[in-house]
Structures are given as structure tokens and as C-alpha cells.
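Can you read through this structure? Questions will come right after.
Here the complex is missing a single protein chain, while all its other protein chains stay put.
For chain A:
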Amino acid sequence: MATTTVLTTESPDRWKYLNNILTRRGPYSDETFEPGDEPKAFLADLKILVIGAGGLGCEILKNLALSGFKDIHVIDMDTIDISNLNRQFLFRESDVGKSKAEVAAAFVMKRVRGVKITPFNCAIQDKDDEYYKQFKIVVCGLDSVEARRWINATLVNLVGDEILIPLIDGGTEGFKGQARVILPTISCCYECTLDMLTPRAAVPLCTLATIPRQPAHCIEWASVIQWPKEKGDLKIDMDDPEHVTWLYTKALGRAKEFNIPGVTYAMTQGVIKNIIPAIASTNAIVAASCCNEALKIATTASPYLDNYMMYTGDESVYTYTFQHEKKEDCPVCGNLPQALAVDPESTLEQLMEKLQERPETTLKKPSLRTSSKSLYLQAPKQLEEQTRPNLERQLKELMEEGDELSISDPGMPFNLRFIISFSS
């Protein structure tokens, strides 16, 4: 075994307390758990991937390094921002602008001797199946639904001969958070629970355009209507202070016109960036819970979470630990298409808008097909032009009851499947 080389450079006392758990059986340990040197060696040998080196990621890297994992990879495409420093404790003011993955990896390797962390400053989508196959466990500390769906679907698709990579996922908002363990195809996956997300209430465009009442309406008017009108194709950069200031000033003017109080710079940022409050302590709770599960899964020293823990800290301390059920018609890990009732009189465009609003689909640029024909394709250009007239047509002209509708979207590495029924 190639594991002992790393261990010998350390004092035998260093991991004394971890060893107590690994060399002694507990009352709740699984029968298959063999206390002794083996779980320790296994830990040192096991390749583990961390996705995200932000608030959760910094904690996760520290925790895994101090849990006996020795071969860690980390992927994050972001650079360090000043607003990260209130919780992302591996970064200092002088690191602002540098790669999160690289700075975090270097810091933990320097602090915890004997651990190897390989950073990648890229998107998770840049890596292929061969890359992901090398890991025994993936721990996710992300703030994006899209990235979570992608890695979840990727790990589900990888399930096959001797490959089953547990996905441990954490998330936080303010004093609340959750940690969960996903055994792809065995227990419920990220996609199975997508309907738990509360959809962001969309403000009708006409409210923004004609009858604003809230400061947020003025801010959204500035970014959704006024920016494209005055700035044309230039994209809004939420991190560019000049852009934010422009939007803030416009929103303030709009608010003044309608006598709406309360537009502030901080609120402008909050609305356009959809900022979620984040603090060190909540990240610590959720990341530690994730890594605790990683350690238990890797060593079988104690039973692991099956499969979901919610933590609520704003009113006393409350956790809800439960088994979330797998969805038989989950588009990723299930094998049944979902039922979808549509109004046959409505147009294809209206159906697409409806699908985009649903929290369980949250599509960006969907392409739609039935088993017999393409209804609307976003690309390539000539097919988009060819199928565009269908957007105006009523659904009853395009499909029949019982047809299977398949939807693909650049944001999802899988297709959604629906069985159509008509209702008014």
C-alpha cells in the first residue's frame, strides 16, 4: 500500500483523537466496520472532490484536511471579492482578485502538513466524465442551483460498473442551512427535491413599466427596462460599481417621480445581484455537517445521514432530520416522465413562459420536441428561424394528448420528459 509514506512524516500523536474513533467500535457502528489501521489508510488514499471554495468551500477544505483526507481536489471559477472576507477565512484583503480555489488550497496545505490539495480555477462543466470518475466522494458548497443540478445529473449518469459517487451537498441562507447526502440512483437526488425551492416572486412587467409601488420595482425597472433602452447590448456587470451606481441613480429618480421611499444603494445591489445574507457561523455548521458525513461514509465508523438535515438558528435552535423520498418520475434519477396538464388553446410561447416560472424546472433557454417533431429549437440559427413560427401557434395544433414532450436546456445536462394532457 502506498499510503504509509505520508503518515510517517507525522507524529503518531497528531491524529490520536481521530484514531480513537477509527480504532474503536462504537455502539452505533455498522457491523461491517473493522476498527484498526485500515479505515485510516483508506482515508489517506481516498480521492475527494470539493466543489466551491467560497463560504462553505473554505470550511470544507479545512474540515477534510483535519479529518484525515490527504488527496483533495477543489474547483471554483470565482475570484476573491472584498465582501467575502466576513466569512471566507482563508482569504485576506491582499488576496482580493485572486483565484479562490488556488488561494484556499495553498493556505490549507501550508497550515495542515501532509495534505495535498489540487486547485482548479475553472467551471465544473469544463471537466469531463473521466475526471469525475476518479473521486470516491464529492462534497458541494455552492450557491448556484444550476451548478448543483449539473453535478448531480453528472454523478447520476456516471452510476455503473463499480461506480457510485456519493454527493454531499450543503447550502445556507442567513441563520439557516441544510446538509444532505445523495447516493445517486439509490436515495433521492438534488433534482428530486427541486420543488422545495421557493420561487422568486416575479413582478409583472407592466407593474415595473407603469405602476411601480415598491423600491424594488424602481430598481428592477432600471435594470430590466431602462438599461437595455439606454445602454443597448452592453451587459450589466453586477460587480462593476459604475454599473451599480448607474442603476441606483436611475432607480432613485424613478422612485422620486412616484413618491416611493426606500431606494438605497445596498438595496439596489441586493435586488440586482439577488444577494443572500451569509455569515461564518452558519457556513461552519453546514460545512462541518457535510464533512462529518464524508468522514462517516469514507470510514463506516458510524452510520451516515439518511438523507437530509435542516438547521434553523434564527429562532432558538431547531433541526429537522428526515429521509427525503426519491421521486419516481424524477427527470434525472427516475425513469418515468412527469404528467403535464396544458391548456390546448394557449400558445407554445405561453407554455414556455409557464415552464420557465415553475421552480421545479427553472429553464433558461429551453428547446422543445415531441417524439415526432421539433417544436422549437434555440440553436442552430437556421433551425431556430425555422421553428420560430411555432411559438405563436396553439398547442392543440402542435401536439396531442398522451404525446411525450422532451425539453432540453443549456443549463441542464439531461432532458425533462412530460406526458401531455389537455385541460382548460
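To be clear about the criterion, a contact is a pair of C-beta atoms (placed from the backbone, for glycine too) under 8 Å apart; a residue touches a chain by one contact, two chains touch by 3 or more; residues count from 1.
Operating definition for what follows: contacts and distances are computed from a predicted model.
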Worksheet entry | Name per UniProt, for the chain absent here [options: "Sister chromatid cohesion protein Dcc1", "NEDD8-activating enzyme E1 regulatory subunit", "Large ribosomal subunit protein bL21m" or "FAD-binding domain-containing protein"] | "NEDD8-activating enzyme E1 regulatory subunit"
Worksheet item: Looking at the whole complex, which of A:Ala123, A:Ile211 or A:Leu336 touches the chain that is not displayed?
Response: A:Ile211
Fill in: Residue among A:Val138, A:Ile272 or A:Leu295 that touches the chain left out of view
A:Leu295
Worksheet item: Who touches the missing chain here, A:Phe42, A:Phe89, A:Tyr131 or A:Phe422?
Response: A:Phe89
Worksheet entry | Residues from chain A at the interface with the omitted partner, ascending | 11, 13-18, 20-21, 23-28, 59, 62-63, 66-67, 82-83, 85-87, 89, 92-93, 110-113, 174-175, 179, 207, 211-214, 241-242, 245, 248-249, 258-260, 264-266, 269-270, 275-289, 291-293, 295-296, 302-303, 305, 309, 311, 313-319, 321
